[in-house]
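Note that this complex is displayed minus one protein chain, with the remaining chains in position.
For clarity, chains are labelled A and B in written order, and residue numbers in each chain start from 1.
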Amino acid sequence: MGAYLARRLATLPLLLLGISAVSFALLNLAPGDPAEIVLRQRNPGQMPSAAEVSAMRIELGLDASLPAQYARWVTRALVADMGRSYVTEQPVAAQLARRTVPTALLTTAALILALLVAVPMGILSARRRGSPVDTIARLTALVGAAAPSYVLAYGLIILFAVKLSWLPALGYGSPAQVVLPAIALSLAPMAQLMRLIRASMLETLGQDYIRTARAKGLSEQVVSARHALRNALLPAIGATGVNLGYLLSGAVIVETIFTWPGLGQLMVGAALTRDYPVVQGFVTYIAVVVLLVNLVADVALRIADPRLRFGRDGM
Amino acid sequence: MTVEAQRSGGRVPVPTVAGSSRRRRRHQWTALVREPGTALGLFLVVSLLLAGLLAPWLPLDDPTEISLPDRLLPPSAEHLLGTDHLGRDTFSRVVHGARLTLLAAAVTLALSMTIALTVGILSGYHGGWPDTALMGVVDLLLAFPSLILALAVAGALGPGLFNVLLAAGAVWWVGHARIIRGVTLGARQMEYVTAAHAAGAGNLRIILRHIAPNILGPIIVIASLDVGWIILGIAGLNFLGLGAQPPTPEWGAMLNDARPHLQTAPRLLLLPGAAIFLAVLGFNLLGDGLRDLLDPRTVRPGG
Partner (left out) sequence: MPKQLIHSIRSTALMTLGLWLALAIACGAPAASTENAPSPAATEAPALEAATAVPQQPSQGAAASEQPATPPTQVEQPAAVADAETERPTLNAGVIWLSTPLDPVESGWVTSQSGMSENLFRLSASDLSPEPWLATGAVQVDPLTWEIGLRTGVTFHNGAVMDAEAVKASLERVIRLSPASADSLNIDTVSVKDEQTIILTTLEPRPTLPGLLTAPATAVTDAAAADAAGEGNFLDAGALTGPYMPTSYVIEERLESVAYDDYWGGTPPLAGINHIAIPDTNSRELALQAGDIDFAINLSPEGVGVIDAQLDLRSQTAGIGTSVVMWWVNFERGTLADPLVRRAVALAIDRESIAGLVAPAGTGSYADTLLPEALATCPGVTGPSFDPARSRELLAQAGYADTDGDGFVDKAGEPLEIVIGGYPQRFQLPIMAEAAQAMLADVGIRADVQITEWSTVKEPTWDLFGWYNNVVDAGDPVLNVSKFVGLEADAESSAANNFGHYDNSGLVDIVAPAGTVSDLEGRKRIACEALAVVTEEIAVLPVAHAYMVYGLSERVTGFDPHPHRVYIFDHRIGLTE
């Protein structure tokens, strides 16, 4: 365990450096001269002169060589200086920080919702294979994996906000406002978790020690609760990283539809206006978060499941 | 959005469809059709393929022909599913959308599979430092949720369907490379491969003759399971306005165009939405069936 943790922690700085390189490359991939873009944003409608552009290039540090620019970018990123938005001219790091809370709220709500539905349904559908519950669970999983969140989101708004007036359509601030986006966001991870839990529960239920437990005369409930459940939930922990990916990807679309002032909305706006520093900062930030959450999830999994000691597949 | 396949590092979820077909290999293909879910999947995929391939020759209105007096017509005999905000035939657009969606998925898949195969086989076959380096890159890229990375790349390149496909292809391969590496590694360690190697067979020959057949099954499974995600992801990017430019009948873009008519003509939103749903569902079901058929254990890395 200790060695594993040490190895994971040792590769962490390398991965972080890699992330920064990918993000940096992203900005340089983009066409157009950032200096010119900044000037145009500042003085819309005016063609910046060559002198202005070269002055701005110096101001932005674009006159340095690429490696020097990269080094500068990394050293600044280390002290949470991700540059300024081309559009609003606000510090990117501050924007990211401010937008983290809404996104964390939304994704947590969606994850809880997904777990609340997926865990009992996954278990039950495994225990009662072929029963109506199983059929419904599997259908839900199929539908959830294939339904575009954007269609679902608009359907929810029309039904619950406009027709029934039970819940607010969009916006951020009150607890009621989180309900619809959380439902729209939770469907994909819910489907995935349900499949995972069902499958692993089936596998566990078929294993020797469960049969032994049954043979010992333990009731079915005790068998499920004590042995099978624990093992069946392990994949759910292991899939935290996957789900985080799902949730954050989904949040990009769901936040846009529900005007939820989170990271996803920021990202879409930035991508559409080619606000590269924001895109870059966002991508870096998300990658670091996903990396860290995965690390924690993997370590938690190792603690919970002694069987997992070998293998490099990171789960 | 291949996060599932990616993060699970090839631990493709154990099948949900009953595994009876697994043991009866001789009934392979008939068994595939006998499973109702898979049969439905096959039906949906075949319909989609037919629609996509035959769209230009079907007796449909021109999907890009606008007719302002005929805008927002309800369904009728002339326009089976009504017309959109520019008077174009919705049915025709949805059918032609299948063509584009398939094409987009195929391009993305081809692009991502090419990268994944190159990286995966090189890494698994060669081993050593290239393996360490390449898998390091894979580990690194796995930290980026693929839709978000695709969004960033598409944003950087500017709007356009081609850019979206490029972006998707460039990020979608990551998880697959790891799976292919695992399968290659497993195949390489088999005795006949070692024997062929000892007999002096060239690397390329070994890869083509011995490794390739072994990884074909997993590739088919990954591909079929992945098409659904690719369709959802690309439609998502198009929905956000980063992809297809007018008048291209692309489902995600159609959804975006339909938003103002959400309440007055919801079918404009529901139809492309349903098309995406059915296409993804079809590929998912078919992928599940194929995985059961081709034995999921081969899909697992490291043997």
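Methods note: a contact is a pair of C-beta atoms (placed from the backbone, for glycine too) under 8 Å apart; a residue touches a chain by one contact, two chains touch by 3 or more.
Since we're looking at a predicted model, the values are computed, not measured.
Chemist: May I ask which residue of A:L105, A:L272, A:V289 or A:A304 touches the chain that does not appear here?
Modeler: Considering all chains, including the one not shown, the answer is A:L272.
Chemist: Touching the absent chain in the whole complex: find that residue among B:L100, B:M135, B:A265 or B:L285.
Modeler: Residue touching the absent chain, from the options given: B:A265.
Chemist: Per the definition of touch given earlier, which of A:A161, A:V179 or A:M267 contacts the omitted chain?
Modeler: A:A161
Chemist: Take the complete complex as the reference. Which residues in chain A touch the chain that isn't displayed?
Modeler: Considering the whole complex, chain A reaches the absent chain at 37, 40-41, 43-47, 87-88, 90, 98, 116-117, 120-121, 124, 133, 136-137, 140, 143, 152, 155-159, 161-163, 165, 167-171, 183, 221, 224-225, 256-257, 259, 261, 269, 272-274.
Chemist: Under the stated touch rule, tell me which residues of chain B contact the chain that is not displayed.
Modeler: With respect to the unshown chain, the touching residues of chain B are 64-66, 68, 71, 74, 85-86, 158-160, 241, 245-247, 257, 259-267, 269-270.
The working rule: only the chains that are shown with their structure count from here on.
Chemist: Starting from the mean Cα coordinates of chain A and chain B, work out the distance between those two points in Å.
Modeler: For chain A versus chain B, the centre distance works out to 21 Å.
Chemist: Quick check on the complex: what are the chain B residues that touch chain A?
Modeler: Where chain B meets chain A, its residues are 1, 3-4, 6-11, 13-16, 37, 135-137, 139-149, 151-158, 178, 182, 228, 232, 235-236, 239-242, 255, 259, 262-263, 266, 269-270, 273, 276-278, 280-281, 284-285, 301-302.
Chemist: In the complex of these two chains, what residues of chain A are touching chain B?
Modeler: Residues 11, 14-15, 18-19, 22, 26-27, 29-31, 138, 141-143, 145-151, 154, 158, 162, 192, 195-196, 198-200, 202-203, 238-239, 241-242, 244-246, 248-249, 252-253, 256, 267-268, 270-272, 274, 276, 279-280, 282-283, 286-288, 290-291, 294, 311-315 of chain A touch chain B in their complex.
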